[in-house]
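One structure is given here, and the rest of the page talks about it.
A single protein chain has been omitted; all remaining protein chains appear in their positions.
Chain IDs A, B and C follow the sequence of writing; residue 1 opens each chain.
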Amino acid sequence: MSTPTATPSQRVDYLNASYGVKSWLLTTDHKRIAILYLIGITFFFAIGGLAAALIRLELLTPAGDVFQAEMYNRIFTTHGVMMVFFFMIPGIPGVLGNFLIPLMIGAKDVAFPRLNLLSWYLFAIGGLTALWAVVHGGVDTGWTFYTPYSTVYANGWVVVTAVGIFISGFSSILTGLNFLVTLHTMRAPGMTWMRLPLFCWGMYATGIIQILGTPVIAITLLLVAAERIFHLGVFDPAQGGDPVLFQHLFWFYSHPAVYIMILPAMAVISELVTAFSRKPIFGYKFIAASSVAIAVLSFLVWGHHMFVSGQSVYAGLVFSILSFMVAIPSAIKVFNWTATLYKGSVSYQTPLLYALGFIGLFTFGGLTGLMLATLGLDVHVHDTYFIVAHFHYIMVGGTIMAYLGGLHYWWPKISGKLYPEYWSRVSAWVIFIGFNLTFFPQFIVGYLGMPRRYHAYPEEFQVLNVMSTAGASILGIGYVIPLIYFVYSMRYGKDAADNPWGATGLEWQTPSPPPTENFPDTPVVTGRPYDYLTGREEEAVG
Amino acid sequence: MPQLFPPEASSFAGHVDALYIFLILVTAFFSLLIGTLVVVFAIKFHRKSPDEVATEVHESGLLEIVWTVIPFGLVLVMFAWGASVYFRLSRPPANALDIYVTAKQWMWKLQHTDGHREMNELHVPVGVPVRLTMASEDVIHSFYVPAFRFKRDVVPGRFSTAWFEATKPGKYHLFCAEFCGTRHSNMIGWVYVMKPADYQAWLAGGVPGETLAAAGAKRFIEHQCNTCHGDQPGARGPSLNGLFGKQVQLANGRTVLADESYIRESIVNPQAVLTAGYQPIMPTFQGLISEEGLLQLVAYIKSLASAPPAGAAASAAPAPTPERKTIRP
Amino acid sequence: MADAHAHAAAHAAPPELRHHFVDLPAQREASSLGMWLFLVTEVLFFGGMFTAYVVYRSTYRRAFEGASNLLDIKLGAINTGVLIMSSLTMAMAVWAASVGKKKLIILFLLATIGLGSVFLGIKYVEYKQKFDHHEVPGPHFVVPHDENTHEPLPRQAEMFFSLYFCMTGLHALHMIIGVGLLTWLIVKARADAFSPRYYTPVDNVGLYWHFVDIVWIFLFPLLYLLGRHTL
Partner (left out) sequence: MSQNGSHSRAPKAYFLVFAALMFFTALTVWAAFQHLGVWNTPVALAIAVTKALLVALIFMHLKSSPRLTILVVAASVLWLAFLIVITVSDYVTRAWLPIYPR
């Protein structure tokens, strides 16, 4: 970029444009809101992570000797609620989606900036409401709130937690709505759908799910709260209600929700793989189409959570075959990423380490998912640690790896500073090793039959659980290191150039960190996306 | 080698393990394929100089089709194999030994038809298919025996039915697999699979209470069911003799099989399964009869299955329960 | 949109144009799409309850038909008419805004608020009846008697009333929010905030109000007319 390169310290950018708490808490700049999300989800990740550490501590010994059963149930529920609703779902869309979508499509901001700030407040209020419930004794129903336990028998703060999740559900809806309208109406001239970066395709598909799925869990939690407050019997078998109907309504959202978690991760990986192979992505159309296909198919498969719960055999057959269909687009994506590396010019920086880790772990996690879609096998492994291992391979091995990869890749653009390459590679390896040591043994202990949510278990499972706890402590250390050096880099990091990786994409053609209005004047896009090979540096005509 | 598989102790376990091994092979193959390709490409095409550029690789539609069709074929195989194994589990054979299970917050109560009652323990003969008819008195529980590769949620408000056939004598874990509250992890027990001789000894040893059907008969009188269902001619309710296992013509035109769920539905929500030709006057007993009571009534009505059909012999007294045929070795 | 057009519009930027939009049509298109996407979430929000209704109605057909006949069909029909009329006045208000007739905007908005309040009043009367007859689900629910056979309805009639109160209650809550929005519109209209060039808020509240009317169009037959043919 040939603009006069004033040293970043004097240049006005979105970080030093204004100071003071009010300028942050009342900002409508998508980049600052992204930072607010970054702080928020790191906070809730810490709480969820602490709960995870306590769970692993308890499971060191077969006897339930660290916590009472009641306390243990509240801890694993806190782990589930905090991680799912306040870290995974708002995570990548809130931080990377908010920061990058306007930059990638050459817009000044998202379509509804004030709505974007409202989304953050709803997320924060929802999170703090749930946190209030946790601090005052929490809930012991599990993050799934199965009735009739959650409506009739549980004595925790079910209603307050449900209201917290309901509020943060609105944040997810409004974020999805914002992204969809932004991608439809605010693309720079020349930025056709086929020139859209794949990150935006992934966020588009995520937006579809957020809009079409979230309301259903909103009404489900509202009915659970109404049942507890007014003693209605919608899901209470004693008054004719059907608990399986709750499961239908709950999983109608909660399975697409796991695609809200993985699609943004896949979107990040598409960017990382092509940037660090310095090569156009292989199969652009197929990856973009796969994202949208996943978004649509994800709404038809929820019944595979209910194969043994009294759902009819024929419904089980239909859900099983559809669950296999939704796996195909994910397979296509993995093959296309691998093909992108072929004959590339691959450089081993940290974001690529996370991307390669993602591809490996997501492939393994995805294939174990196929095992769960297989009717015959799911009967045995349902509600055991096999399931816990599967979804942690996808969520931790997949989404968190991609989130960290994306955070490292765009950190120079977000903060204007470079992260320390040595320490980031060390933490990447520590996380990779810690992760596998934590969750691979859980596959084995799961197939051996150890049920989920047990705080005491038979002795023969102890060896595998000790390995898992050892892995968890390594993983915990692995996560703390990036927190330290990211904060360190904001102060002492070297200043980053506008395009430190030599990557294509409009976000790299504006200064790091970008000014508040992103581009001096709206860029016009001419070439095809990821055009590494023709012009050495695609000049965006100002 | 540490134990990787739970003991294979049921007719079903072998099939599940074979399916599991096939899936492990597929998973291992593709994980290693992708893993090695990714590492090899990363090393082989390592960036030599800072501004080295990749070489152009044209996209190939054929390749995309290949790696769509092959996974598609593989998943169809997985689906078909899984479905066949699943079907085997969901169709209990006709001559199965009936066990009635009542799940209650944090214990399993098991009742044999001959009156034996057990808490968190189940003694079954080897080689005999056992059908479990399960009901929950409070929340959702899940009857899970890892050694049999068998699990079934017990949903309150209805009967859950499942079956297994133990093939290896021994003592196997019984777990509750669906989170059911504070002492969910203590709701565990043992399943003892015994050789026929030991099983007979065990049956003889224990002092059985009244048989399930007899308890059901008592409850049948207690709730004055016999005022309408006493099968005297012109009774207001349909006769229950010889009802179990037959097709029933309903008032709304459907014909259903009179199984446990039908009997439970007609006690709890009689209007929904009103028999053709009768007035909808039966009140619902929802909440008035405990789950155990419902199981006993079902056992009693099943024992009337072999009684002569209605009107043939007006016997007000409950028919004596026929002796179970001896268990084949 | 060529650069020249953008620059021209930028110079004479109308006050309502938000800084990150190129021009007013783009801004209107974005806000309209945003509103429709929000209505999609409302469709699925009510959809969850309709699913529960469909499932339980097929499971407990007689209880639902008997309980449905206890609802006051006259009040229900009047309410439907009131709501359709309020949709008309709302549409007129949006038309008035599009042609810039300030007095008409305020007149039609007031009419819509009036009709909305009538609807809520009738709803209050219906709820009052239910509370008096102990037909409110919960601890002191009394199983009502069938209208023509005078037999007590199956106990699962309480499920019908649970769904009735959930659905009509949430619908009424949406009406109250609608009336609040309409009042805010009147305040802005009096402050001359709308012109034929910019009346997006009126248009969006109009869409929201018509959506709430459509929900009632489905609620009325499903809750009130369900078992009338059995009388």
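The working rule: a contact is a pair of C-beta atoms (placed from the backbone, for glycine too) under 8 Å apart; a residue touches a chain by one contact, two chains touch by 3 or more.
Keep in mind that what you see is a predicted model, and the values were worked out from it rather than measured.
Visitor: If I consider the whole complex, including the chain that's not displayed, which of A:Ala34, A:Leu198 or A:Val216 touches that chain?
Guide: A:Val216
Visitor: Looking at the whole complex, which of C:Val54, C:Val125, C:Val142 or C:Ile176 touches the chain that is not displayed?
Guide: C:Val54
Visitor: Using the definition of touch stated at the top, determine which of C:Ala77, C:Val125, C:Val142 or C:Val187 touches the missing chain.
Guide: C:Ala77
Visitor: Can you say which of C:Leu17, C:Leu44 or C:Ala63 touches the chain missing from this structure?
Guide: Hidden-chain contact among the options goes to C:Leu44.
Visitor: Have a look at B:Ser11, B:Thr68, B:Ser90 or B:Thr167 and name the one touching the chain we're not showing.
Guide: B:Ser90
Visitor: For review purposes, identify every residue of chain A that touches the missing chain, sorted by number.
Guide: Those residues of chain A that touch the unshown chain are 184, 212, 216, 244-245, 248-249, 252, 299-300, 303, 311-315, 318.
Visitor: Hey, which chain C residues sit against the chain that's not shown?
Guide: Looking at chain C, the ones touching the missing chain are residues 29, 32-33, 36-37, 39-40, 43-44, 47-48, 50-51, 54-55, 58-59, 73, 77, 80-81, 84-85, 87-88, 90-92, 94-95, 98-100, 196-197, 203, 206-207, 210-211, 213-214, 217-218, 220-222, 224-226, 228-229, 231.
In this section, only the chains that are shown with their structure count from here on.
Visitor: Could you let me know which interface, A-B or B-C, is made of more C-beta pairs in contact?
Guide: A-B
Visitor: Specify the chain with the shortest distance from its C-alpha centroid to the centroid of every protein C-alpha atom present.
Guide: Of all chains shown, the one whose C-alpha centroid lies nearest the global centroid is A.
Visitor: Could you grab the centroid distance between chain A and chain B? Build each centroid from C-alpha atoms only and quote it in angstrom.
Guide: 37
Visitor: At which residue positions does chain B touch at least two other chains?
Guide: 269, 286-287
Visitor: Find every residue in chain C that makes contact with two or more other chains and list them.
Guide: 59-60, 155-156 - these are the residues of chain C that touch more than one other chain.
Visitor: Within the complex, which stretch of chain B touches chain C?
Guide: 252, 269-272, 280-281, 283-284, 286-287
Visitor: Would you tell me which residues of chain C are touching chain A in their complex?
Guide: The contact residues of chain C facing chain A are 1, 6, 18-22, 26, 29-31, 33-34, 37-38, 40-49, 51-52, 55-56, 59-60, 137-139, 155-156, 158-159, 162-163, 165-166, 170.
Visitor: What part of chain A is in contact with chain B in the complex they form?
Guide: 64, 69-70, 73, 140-142, 144, 146, 148-149, 152-154, 237-238, 240-244, 277-279, 282-284, 286, 307-310, 313, 316-317, 320-321, 324-325, 327-328, 331-332, 334-336, 338-339, 341-348, 352, 356, 359-360, 363-364, 367-368, 370-371, 373-380, 382-384, 444, 447-449, 451-458, 460, 463-464, 502, 532-533, 536
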